[in-house]
Each structure stands twice: as C-alpha cells, then as structure tokens.
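First the structure, then my questions, so here it is.
Note that this complex is displayed minus one protein chain, with the remaining chains in position.
We call the chains A and B, going by the order they appear; numbering starts again at 1 in every chain.
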Amino acid sequence: MSLHLLLTDILLWSLMIGGMAWGVYMRKAKAGLEAWRDIFRSPVAMVSAVILLFYLAFALLDSVHFKVNDPHRSDSGSVISLLDMAMQHRRTFSERTYSAPFATQEYTRSVVVDKKGVTHQSFLPLKHVSPEGFWQKSMWGMGVGIALALLLIFLHRRWLRGGHERGEPLPWRSAYMTFAILTVLFSWLYVMSFSFHVLGTDKVGGDLFYASLKSIRTGMLIGTLTTLVTLPLALVLGVSAGYFRGWVDDLIQYLYTTLSSIPGVLLIAAGVLTMQVMMDQHPDWFATTVERADIRLLFLVVILGVTSWTGLCRMLRAETLRISQMDYVTAAKAFGVNSWQIMWRHIVPNLTHIILISIVLDFSGLVLAEAVLSYVGVGVDPTMYSWGNMINQARLEMARDPMVWWSLFSAFIFMFVLVLAANLFSDRVQHVLDPRNVS
Amino acid sequence: MFIYILRRILYAVPILIGVNLITFMLFFMVNSPDDMARVQLGAKQVTPQMIEAWKVERGYDKPLFYNAEASGVEKVTKTLFVQESSKLFRFDFGRSDANRDIKEDIKARMGPSLAIALPTFLIALVTNISLALLLVLFRGTVLDTTAMVIAVMIMSVSGLFYIIAGQVLFSKIWHWVPISGYAEGWEGIRFIILPVLIGVFSGLGSGVRWYRSIFLEQINQDYVRTARAKGLSEVRVLFSHVLKNGMLPILTGVVVIIPSLFMGSLIMESFFGIPGLGSYTIDAIHAQDFAIVKAMVFLGSVLYIVGLILTDISYTLFDPRVKL
Partner (left out) sequence: MRIVRAVNHYIVWCLFLSFAYGGLWNMPYEKGESATNTLFSTFSVAPKHLDPVRSYSANEWAIIGQIYEPPLQYNYVDRPYRLEPLTLMRMPEVTYLDENGTLCDENSTRVAYSRYHLQLRPDIRYQDHPAFVKHSDGTLYYGKLQPSLLSSISSVWDLPKRASREVRAEDYAYAIKRMAVRAYHSPVLDTMRPYIVGLDSFSKQISQIAQIKHQAHRPLDLRAYTIEGVKVTGKRSLEITIHGKYPQFLYWLAMNFFAPIPWEADLFYQQEGLRAKNISLDTSPVGSGPYYLALSDPNRKMILKRNRHFHTEYYPGMEKTELNRLPFIDRVVYTLEKESIPMWNKFLQGYYDASGISSEAFDQAVEIGSSGSMGLSDTMKRKGIRMIGSVEPSIFYMAFNMEDPVVGGYSESAKKLRQAISIVQDQEEYISIFMNERGVAAQGPIPPGIFGYVLGEAGTNRVVYDWVNGKRVRKSLAYAKRLLAEAGYPDGIDPQTKKRLKLYYDTTATGPDDRALMDWRRKQFAKLGIDLVIRATDYNRFQDKVRRGKVQIFSWGWNADYPDPENFLFLLYGGNAVVDTGGAGINSSNYKNPVFDRLFEEVKSMENTPQRAKKIVRMVHIAQEDAPWVWGVYPKSLVLVHHWFTQVLPHAMANNTLKYKCIDPKERVAKQQMWNQPVYLPLLIIGGAILLLGWWLYKLYEKRQRRTIRERR
C-alpha cells in the first residue's frame, strides 16, 4: 500500500494548513483574537463548532488515500482512504438488496428454489449481520465511547490548566457535552456496524451508514473548497475595482453584472456539461473511477466558485470604496506608498469580517445546493457518495409501498445536522463581527 | 428621471451581449451541431445526409465566430454568433430543435409558471411579514427565541425534503390534493395548493429572519421610542411606524425578484408536472436544445436587469432622500 493523495485531498489539507497558519497569525493580533473569543462565548456557537469539527474530522479521515498495490488482494489497484480502511467490513461485503436498519432479513421477498425444486417467495436472511449479543455489544460500544470522550476531555482540561486559558472562561461545558454525546453515539454505531447495517442498506445492498459517512467528505469539500476559488477572485477584483476606480471599476462591474444576471442553475449546468465533454475527450487523465469522480468534483467546485464570487465581490468593492476615502489611506497615498502595499496593509485587513461572514454564510448554502444540482443532473459524479445522490435515489424509494424511508432519513439527518450547525455558527459569527450589529 | 432610465436601459445592452457570448461559448463547447442533429432526428439510423440537411435548414452550417469564406464585414456577420444573437435582441427566439416556435411556447408556459410563482410570492410576503411583526411584538420572549430556532431549522433542510415529504403526506396518504398536474382557471386551484404551500414554507425560515431584522432595526430608532412614550399601544406602534418605515428596505429587496417570477421554479415545476418555464428549461438542458436554453438565459438576464432598473426607480419614488 502506498500513499496516493487525490487532488482534492491535497487542496483540503492545504486549506487546513493555511487555516491553521492564519490562526497562529491571529493569536498575535490582539483584537482579532478577542473577536474570536467573543464568538465562542456563546454556548450555541461552541456546540456548533464541535459538531462542525466532528464532520471535518471525518472529511479529513476520508481525505488520506492509499493505493492498494498487493496484486493478491481482491481490490488491488483501487484507491482507498483511511475511512475506507476503518469501514472495511462494510465497504467490501454488501447485501443483495434493501434491508431496514438493524434488520436481519431482506426487506423484499425474492424467489427461492427449495430442495424439493419448488419455487416460492420468501425473505432471505442478510449475509453479513450477526444479531446475537445486541446488548453486550451496545454496552461495549458505548463504554468505549464514554472512556474515549472522558480521556480526551481530561487531556483538554489539563492543557487548559497549563496556562492556555486566558481572560473570561469560555462555555467549555457545552462543548464537552456535545463532544461526549457525539463520541458515544458514533462509537456505538461503529461497534454495531460490525454486526448490523445500522442505517439499513440500499437497492444493491450497500451499507447506508458507510454511504452517509462517505458523503460527509463530498459535502464538506463543496462547502469549503469553493471558497478557495471565490475568495481570490472576489478579493482581487473587488479591491481593485474599489481602489483604482475608473475603467478598471467599469470593467469589473461589467464582468460581475453580466455573470450575475445569468440564471445560476443554467450557468452551472452549462459549465458542468462542458466539463464532462472535456473529461470524455481525455479518458487517460484518470487511472481509476475514484480519480475520475474526484476530478469531476473538483471541476464542480471550480464552477460553483466561478458562478458565486459576484456577491462577495460587490460587497468588497463597496467597502473598499468607503475605506479608501479614509484619512489614513489618503495620507498613505500622499506619501507615495505603493498602491499594492496600501491595499495589502490598509485595506485588506479591514475587509476580513466581510470575508469571514460570507464564507460561513455560503457554506450551508453550498451544501444544500449540491442536492439540488444532483437532482437536475449536473451535480457530483453518480458513482460518488453524496447526500444529493442519496436523496435523488430516495425519491424513487418513497414511492414504494411500504416505503423505504431509511436512505432518505440517513441523508436527511446527516445533512440537517451539518447545515444546522453551520447556520447557527454563521449567525454567531455575523452577530459578533458585523459592525452594524451594535445591539 | 427619464434620461436616467434610458441610460440604464442602454447600459443593459453590453451586458446582454456578454451574456450571449458566455452561453454561446459554453454551449458550443459542449455540443457540436452534429450532436444536436442526431438528438433531434432521433431515429434509429441517422445518416450523414440527414444530418447535413438538418444543419442547413437550421443555419447551423455556418462557423461560430469567424467566417473565412465570406468577404468584408460578412466575415463577422455571417456567423452563427452574430446571426443568432441579433435575432434574440429582436426577441425573435426562432424555432426549437423540435421545430416549434419558441416565442409561442414561452407565451403559453408563462401562465402556469406565474400561477405557481405569483401566489407563492404574495403569500410568502404576507406570511413572512406578519410572522416577523408578531415576533417583533413578542421580542425577547420564549416565543421569539423558539421561533428563531425553528426558523434556522427550516432553513437547514433541503427543499427537496419538503417536496418529497409533502407529496407523500398530502397526496399519497391523505388524498387532499392531486399528486401532480395542472389545469387552467379555478379548476386548477387544487393542483397549485401543494406546490405553493411548500414554496411558502421552505422560504419561511430565511424570510421571517430577514424581515424581523429589518423591523428590529426600526424599533430601536428614536421616533419609535417617542411614539411609544406617547402611550401608543404596542400594536399601533408596530403598524403605523415600524411597518411603514420598514417598507422601504422591504420594497427594494423584493422588487428585484418580481420580474424573475416569470421564469418559474425549476424544481417545483418538474416535481409537480407543471407545464411552466421552469420545467421547460430543465427539459431543454436534458435534451440539449440549444435554442431554448439560449432563449431562456437571455430572457432570465433581461428580467433580472429589468428588476434592477425597477429597484432603482422604486428607490427614487419612495425614498425622498435619493435624488437622481
């Protein structure tokens, strides 16, 4: 096995590292740090942040890929992630068709020929479940979860007491509670997943718990990486327009008015179709299906980015216009300071709150957009695990009678919790950082 | 005023040319005219002769941007791009690849789109504003905080869930409304109830929050305090001052959407089988019908720009501080 990072892996990790570097830099700037502490002073923000970090952890775990080189393994040549390895038991063994959460037999009847040669319909037992010892296993799973949670919380307390806690104490208790609940829940689900399909199986017997976990990466990637595209575009164009004015301003305004006047879905659809053609003409770009899906995801992110920078750009332009009227900027100009330096030193730092607010605001919107785009048929690759693809399939399943509700349910819960946490967190960020919020 | 509007309209022309250029480039990167011919001819065996005949008939046999065979100005004008865009500017959308007149189709489909979009818009406006007022009335109470939490929750659910759940519950299990379909006139009401309800509900969260923040901004203003100090009842204050003064930001935020109502809703229309412009667009994307997509993009952009102009006008009409 050898490390085999996909393009999106590299981008996600570099985004992480960039974020951390920025965090370290922020620790030095007193005012910025205070603002952050202020954000986390709300228990709701704390809880949301823990949930978001939990999702992020799964996404990161799923973003370290290895290539299986051993020719004797059945999945030789494929690319798998750390999460795949942890879920190996649910990745490789699938059932035949639908089964409900914690079920021991298939959901639909199928034709069986018994020993006498008579065919009849019956519920086949599932192949990869072991129903015995439900309670012991549950206890064990939860026990491990509690122990793990306590250990980590204890370590964190130690670290805080080591002099890292400054100023007013933050609502750590709610963070611990959330953390403990999530840890216990997931360790229980994880332990149970060895003996059951905890969230049921889909049409071809794929485990939905595994599918939901895999979808986290897709959602998180779309939510975070898109900023990587929007941010530079919006920042460079918005600030230049506001600072230089004149024809630069006219041109940039023209550009974003034109782009924003095209109905969004149409623009995205056209972009995605174009990209697909490009990929079809170069099948040699990708060695495996995983890589192919990955490139497609990346393109989707780029297209979403290109179509969604206009709003931020407009705001940044307006704010730059305002700031560049201020005395210290005019003074700097009078002293003959280089334009780029003025922008970098005096203007950009004053835009951070706008940028931050728009990042957190956009995140939930993008996660939701993925589902709609998949419905229209211009979302992520159909072979990729994503909530959009799950919902899309669930639409057909809800028409069955009795309904197959669990795949819609899994996608719903996983998506809802993430988006809710992101919304609550962004509310808090907005509340603290937006200067108009005086109350 | 008149000159200002004229200037805005003239300013729209280069934007529309840009829009055309973008759609054109994107679409022809995806689709060669040969592809389109094959889809449209749709037979089991499509011969090269058939494709050639189709391309000539539709004018797709010309080059995209530069015609080397023509002479003089015609090198630029005798191209697909110029030929097709100049027709658009005259609102001549031409014929779809299925050989139907697009303008007629758009006219026929605007009605159903509006039948969904307009009630959704109006009911949403009224409900959102009244709920927001209610919350402002009870600001700071348990009701306010619970409602705000519920609003965030409503926002956090993908619209697709509402549609799926709504169809299963109201149509399949309770038999309240037909599952899908459309009819004109009063007969059609039972078809649009569910999509309108779902449309209103899914926008409830963000809507109420937005209006609430607008009203809260007003309620902290001095004149409201004065009014209250005069002993006016809470409800009177809300309606005569807060709502009245909140109307301006609401108006300018809302006006920009109104023209776009004509475009219909992509998702809602295709789920409920409503023959409006939204489902028209989706079908066109799936069928790769360039003529329709181009027309819809153009129409969408025009409506958006009209919305912007209307917003500017409403500013000047209702806000005495703004002078043009």
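Definition applied: a contact is a pair of C-beta atoms (placed from the backbone, for glycine too) under 8 Å apart; a residue touches a chain by one contact, two chains touch by 3 or more.
The structure presented is a predicted model; accordingly, all values stated were derived computationally and were not measured.
Contact with the chain that does not appear here is found for just one residue of B:Pro63, B:Pro249 or B:Gly273, B:Gly273. Residues of chain B in touch with the missing chain: 31, 35, 38-39, 41-50, 53-54, 57, 98-101, 104-105, 108-109, 134, 137-138, 141, 143, 167, 171-183, 187, 190-191, 231, 233-234, 270-271, 273, 275, 279-280, 283, 288.
Although one chain is not displayed, its contacts with chain A can still be listed: residues 71, 74, 76-77, 96-97, 108-111, 118-121, 202-204, 206, 273, 276-277, 280, 283, 288-289, 292, 377, 381-383, 389, 392-393, 395-402.
The working rule: only the chains that are shown with their structure count from here on.
Once the centre of each chain is set as its mean CA position, chain A and chain B turn out to be 28 Å apart. Chain contact summary for the complex, chain A toward chain B: residues 254, 257-263, 265-267, 269-271, 273-274, 276-277, 364, 368, 371-372, 375-378, 387, 391, 394-395, 398, 403, 408, 412, 415-416, 419-420, 423-424, 427, 439.
On the side of chain B, the complex with chain A involves touching residues 14-15, 18-19, 22-23, 26-27, 29-30, 152-153, 155-161, 164, 168, 216, 220, 263, 266-267, 281-282, 285-286, 288, 293, 296-297, 300-301, 304-305.
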